[in-house]
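Mind looking over this structure? Questions follow.
Left out: one protein chain. Kept in place: all the others.
All chains are identified by letter, namely A and B, in their written order; residue positions are counted from 1 within each chain.
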Amino acid sequence: MEIELQHIHKRFGRVHANNDISMKLRGGRIIGVLGENGAGKSTLMKILSGYQPADSGAILIDGREVDYHGPQAAIAVGVGMLQQDPLDVPAFTVVENFLYGQPPAMTRREARAKLAQISREFGFELDPETPSARLSIGQRQQLEIVRLLALGVRTLILDEPTTGISAQQKTILFDALQALSREQGMTVLLVSHKLEDVIALCDEVVVLRAGRLVGDKMMPATKAELVQLMFGQEIAPQERSSGHIGDAVLELDSVTIQDRRVRVESLSMNVRAGEVIGLAGLDGSGQEALMRACVGLINVAGGRVRLNGRDLTRQSYRDRMHAGLAFSAAGRLEEGLVAGLTLTEHMALMDNSRAMIDWPAARQLSGKQIERYNVRGRAEDRIETLSGGNQQRWLMALLPEQPRVMILEQPTRGLDIDSARWVWQLLLDRRAHGTAIIFNSPDLDEIVTYSDRIIVFFAGRFHVIEDASTATVDALGHLIGGNFEEAAR
Amino acid sequence: MTANRTTLRVALLVAPILLSLLITAVLVLAVGKDPIEVMTAILEGAFRNSNAIAGVVNFWIPLTFACLGLVITFTAGLWNIGVEGQMMMGAVFASWAARTIVLPTPLLIPIEIVLAMAGGAFWGVLVGVLRVRLGVNEIFGGVALNALASVIVIYLISGPWQPPEGGSAQSTPPFPAESLLPEMSPEFPVSLLALVLALVIILTVYFALRGTRWGLNLKATGKNPRSALLLGVPTTQTALSAFIVCGAIAGIGGAYRVLFTFDSLRPLPSGGIGFLGLLVVLMVANHPLIAPIVGFVFATILAGSTRLRVVLQLDQSLAEVLQGFVVLLVLMANGLRGRILSSPRSSPEVVQEQPAPTTVTSAAEAASHE
Partner (left out) sequence: MNEELLNILQTLVTSSSPLVIAALGETITERAGVVNLSLDGSITLAAAVGFIAAVGSGSTLIGILAAMLTGALVALIIVVADIELKQDQVAIGFVLTLLAASLAQFIGQSYTRVRGPELPFVSLTFLKDIPFLGPVFFTDHNPLVYVSFILVFATWWWMFRTRPGLALRAVGERPESAFARGTNVNRLRYIYTLVGGALVGLAGAAYSLSIKPGWTNPPAMRGDGWIALAIVIFGGWHPFRVVLGAYLFAGLRAISSAIQRSPDVQIPLVLINALPWLLMIGTLLLVSSGAIERLLRALPRSAQVWTRNILRSDPPAALGTRFEEH
């Protein structure tokens, strides 16, 4: 199956997400679609798979122009896409998710048989009666792949499939993709910003930058070549850096946490001034619960939390912020910023000192922070009109200047490399002044690069890597899959 | 382009009102009456003399109290359907003071008002606690507490507070004259004190929402309680305070009904004015200064319609039908305007609206976070 894209354009407001993209994709190969966050690769793939219409341009399949509306229509011509957050229905069981969308004639029994058959073929382990809500992202991907294959897809698009899955799951996934392309002659499009994955798997790559197609290349290629293509310049890898590590500031004393998804049993740890602690783990393995328990958004079931010797265990979130913690959550517009409020109003919210708001002062301060944090936006703009990177900058601008401990969920989620490095520069500056940082990230690179210590979580269990400079992305990948015993050896 | 848009805006403001009048007229014709006569009767009922105008003002005052309270809860993203019950409890508490405390008028009135505020706030905080602490959606809590307030009123009238000649379930005996709000003049029977109080509340709410930290807290909580909490807003207390303040303001409205409109406690002392307040505030998109203006129009219809039964033997519910259609169609016209103005080439931000803050069942979510 050969796919050709001709002059695809797509705009979102002022952003030209896809700008005159034309390419030919030959069948039976694994093709990497490379580009950093915001380069337009997901948009292009959503257009190809029917999730979004292009503003203009044409899609040709085996030389014939197709004009489909909706993903189901794309599947009918053989193009299926696995979204980064797999589009299942959490309340459905595995078999219901599989069945929903199959031809009307298929019965539940047939669905079960087919599900089992395809799963076996690729070594996927999917229990048909488990609700999808209880699966890991890796398993949900497997379910979605099986579903798309059962629908007869001949071109499979995967959007950042290696984010948030373990090394073991990644191996299974890559084996499956190779089998699909080598043995069954399918086209696989792997959307990624991770060079290692592309190098390991792909036969060729196409590279997008700022909405344009900037190059394609047959593999093998070196990392440096791909970086040059992705960014238009060479990017020096971020150096590991260490600051001066001081005395313990935040003490966790056999803390036990129970939330809806996971239980973390008696975790003890001292977080020291100027230290960066990276938390690794699959979604919902306990790292988020730990961070939220530290700031008081979840009650601990046992143990104590102390800051500079002061017991915070029974204190509210607000009291802990006053005591010197700072927190930012992963979803910026869901938990962090208030859509509908202006930048100035956000700034005014941070000032607790008096009952009346001094609007001129708030405006002035906002102007100052906009300049200092290089935010593209005006003080009177509503926050949701800013781009993700600028929202993150404003969130940083709102955080207290020099807290004792910053606890950050995925501080660079969805940011392009410039914004991400900028955020880390800011964080490292604060660390240099003695602030301790606890963060998590699905991007293991980020954890290895910036942490002094790493805690790996798996289903509530945890494993501490005292010296992060000894850690590698690959080893972490195995650990987040639960291979703690191996690591101990 | 801009001229077209202005025309469109005006058209979409006028059209729903005309359409509601038309629908109402058809209904009137359907029951065999003349719409023009109905209109005349309503206008006469509202404006035929200074006494009638005073009647309008007497609806407007409690309605304004209800509206201003509701502006606060809506700002906090809360559906305070319980406002009706909060008015009733204000009326009950004021009635207790009027029946029990013997003091000269200038001393008694403030006590009655403070007690009415306490009664309304009490009923408001119940809805609030159910919502923010126990996860019961405020719509259901409000509906139930409205009904319970009504039960309490009827119990008092037919039980402990019944007239000595026996319970007729119609009303308590009249309160002593010293306990009632004085009227400006017999030709224009309106309470000046209440009028001034209403104006003070309008301005206070307006400035509290614009210029105080509490107002900003309400706004942030209403738009996104989770983010607000993380930004340091005490969302639980903010939501509770909204219920308390709304209840207190609505309670004054309830007191006005028993201490001025009537001179006794009657079944359903709020008379649906709280619900009408909800309609008004929905229609004006929560604006504290426009609400009293639109409220005046609605009060006119309400006061005028009392004449329908006398003159045309028509049920007063016709006025409610008209008001309901106006609000419904204005909201739908707002949607139509948004739909037309957000056509492809216009600004992208219109599309980006957040989903509505309140869905019936996501009740606990906001609060359970703290």
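As a working rule, contacts are C-beta pairs under 8 Å (C-beta built on N, C-alpha and C of every residue); 3 or more make two chains touch, one makes a residue touch a chain.
These numbers come from a predicted model, not from an experiment.
Set against the missing chain, the residues B:151, B:203, B:293 or B:310 yield one that touches it, B:151. Only one of the listed residues, B:39, B:114 or B:328, touches the absent chain: B:328. Touch with the chain that is not drawn comes from one residue among A:104, A:309 or A:360, which is A:104.
Counting over the whole complex, chain A has residues 51-53, 70-73, 75, 83, 87-92, 96, 99-101, 104 touching the chain that is not drawn. One chain is missing from the display, and on chain B it is touched by residues 27, 30-31, 79, 81, 130, 134-137, 139-141, 143-145, 147-148, 151-152, 154-155, 159, 275, 278-279, 282, 314-315, 317-318, 320-321, 324-325, 327-328, 331-332, 334-336, 338-339, 351, 353, 355-356, 358-364.
Here is the rule we go by: only the chains that are shown with their structure count from here on.
For the pair chain A and chain B, the distance between mean C-alpha positions equals 47 Å. Residue ranges on chain A touching chain B, taken from their complex, read 12-14, 297, 316-318, 321, 327-329, 333-341, 345-346, 348-352, 354-357, 359, 382, 384-385, 398.
Only residues 211-214, 216-217, 219-220, 223-224, 226-234, 348-349, 352, 354, 369-370 of chain B touch chain A when the two sit together in their complex.
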